[in-house]
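The other protein chains are all here in position, but one chain of the complex has been omitted.
So, chain A:
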Amino acid sequence: MSYISPTKIDEALEVLSRGSGKIIAGGTDVYPSAQLGQHPDFYMDVTRIDGLKRISVSKDIVHFGSAVTWTDIINADLGSAFDALKATAREVGSVQIQNAATLAGNVCNASPAADGVPPLLALDASVELASRAQGSRLLPLAEFITGVRSTVLRRDEMVVGLQVPVPPSTMTSAFEKLGSRRYLVISICMTAVNLVLDQDNRITDARIAVGACSAVAQRLPALEASVIGQRPADVEIKPEFLAPLTPINDVRGAAAYRYDVVQEQCRRAIMQAASR
């Protein structure tokens, strides 16, 4: 098996067009799930491709190249709307994992418990894809991930980066994660909230996303609509607001427990975002 480390995007797309390879970024999801005796024809490492390690901010777009690691996010100078994403970065695995693992890898792996997805949904992120045959395309994150460990990524396609429309400068955000222990843990449930408040401390914009309570993390549009015009402390979280969620009973927690946790996480994340 070969290991290919292209330095140019065109070269990478040519390699992928040969088929039956596996893309590697940090490898922190790929290696533990590798099966003895089964391996792809080649691994293609995306981390040395020119420009993909950059976080760039233009007038309208904040762009995260697909080789950007969690540590790069922790160290980047981004506005308060990105505090939730930064908090997520500090909770992924351990520092050793954060140094190697990427945001794009987290998204492409498409685990229901991928911690990066709720904060990216709350930032209205889109995924930028490219292939040699089809050129590039841009998809909202919610359309990119289609189910448990499945995405619309074609065999010859790669993620080039993630794009976030520049959020209002007054937007704040917060992230809540619950696991069965404090460290190195797969989330039972996690919630990201992005808010804008007016001078009267009333919510004028809200984006709330929950992970690990459905096959793919979900925004909660009914809850978002209901909090507009309210003060954070008065927010009420009614069960019907949680309709997009379909939590399951599994080894990490019961469905009923997850419903309780989501409501508490929404409350806490709203209060925390409002206090920033």
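The definition used in the following text is that contacts are C-beta pairs under 8 Å (C-beta built on N, C-alpha and C of every residue); 3 or more make two chains touch, one makes a residue touch a chain; residues count from 1.
As a convention for this text, contacts and distances are computed from a predicted model.
Not every chain of the complex appears here, and the one that does not is recorded in UniProt as "(2Fe-2S)-binding protein", selected from "Glycolate oxidase", "Cell division protein FtsX", "(2Fe-2S)-binding protein" or "Phenylacetate-CoA oxygenase subunit PaaJ".
When the full complex is taken into account, the listed residue touching the unshown chain is A:Gln96, out of A:Gln96, A:Gln134, A:Ser150 or A:Asn201.
Seen across the whole complex, the unshown chain contacts chain A at 1-3, 5, 24, 26-28, 31-32, 39, 42-43, 45, 47, 71, 74-75, 83, 86-87, 90-91, 93-97, 99-100, 182-184.
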